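With one protein chain held back, the other chains of the complex are shown just where they sit.
Moving on, here comes chain A:
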Amino acid sequence: MSESGMNNSNPVTLSAYIEGIGLLGPSFNDWPSSQLLLTGKQPYEPSKTVLPPPMLLPAPERRRSGDIIKLSLAIMLEAINAAQLDAASLPSVFTLSNGDGYNCHAINEMLASDDRQISPTRFHNSVHNAASGYCSIATGAMTPSSVLCAHDASFGAGLLEAMSQVSIDQTRCVLVAADTNYPEPMYSVRKIYDSLGIALVLAPEPSPQTLAKITLSITDAIADQLPDTTLEAIRLAIPAARGLPLLAAIAMGKPTSVVLDYLDDSRLALKVEPTESQIC
């Protein structure tokens, strides 16, 4: 969509430079190999998301970590390593539409039974900021961490928060948008069928690591879809995947505009300017 076609209901814009990307999801094993899938240069064939063990966590925490923690830590580290930064130095924004669905199911099942003695690990894994907490323990980051939820608008809410931090506090930050699946019976009311996460390192100034400059405004234009029907189904099913059109635009390697899904009555318009070296 051309920029002139956007009906900008709010003229304020925010800018940031993307220095690192992390991506895991169905058939997405990391950012470098996923670019061919997102640009259609390699056919997309779905396969279940593979989550690596969280080796950076101390053994007790590693044993206690569920999928949302494994996913968040993996994509966060991929993005930060690509940006060649020290993870302990970066403020973070976590945006999760659910949290750990299996843990939530297990707690509710126990509380409905005669034995309500839920375990301490189950309880502390139930907080929405469990991923943020475990990741700060893994990396030693004592920096601020915002932990957000906006249901299906969670990716957009996280991007807005992260870009506000970059603009106003003039700091780098890492955005971690992640979702994992629910078991039944919750699945019937929340049909997230697999894990997907996107992490972005955002900076206020360009650097040798800059992959793209993005400029954001709020719009009432409709969200862009992904051309591949299977990918489009993932975009709609997993809230964190609402960020995939941005990654596809970066992978295309040429200046473009993209509209990301956000709340019912507003979307995020992004001008995407990949750096020369990224054009493949």
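As a convention for this text, a contact is a pair of C-beta atoms (placed from the backbone, for glycine too) under 8 Å apart; a residue touches a chain by one contact, two chains touch by 3 or more; residues count from 1.
The rule we apply is simple: contacts and distances are computed from a predicted model.
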Among "Beta-ketoacyl-[acyl-carrier-protein] synthase II", "Cell division protein FtsL", "Polar amino acid transport system permease protein" or "Heme/copper-type cytochrome/quinol oxidase, subunit 3", UniProt-listed name of the chain not shown: "Beta-ketoacyl-[acyl-carrier-protein] synthase II"
Which of A:Thr49, A:Ser72 or A:Ser145 contacts the chain that the document leaves out: A:Ser145
From A:Leu23, A:Leu200 or A:Ile218, residue that would touch the chain that is not displayed: A:Ile218
Those residues of chain A which, in the complete complex, touch the missing chain: 9-10, 12, 14, 61, 64, 88, 97-99, 104, 107-109, 111-112, 116-120, 122-130, 132-134, 136-137, 139-151, 153-154, 157, 160-161, 164-165, 167-169, 184-186, 188-190, 218, 263, 265-266
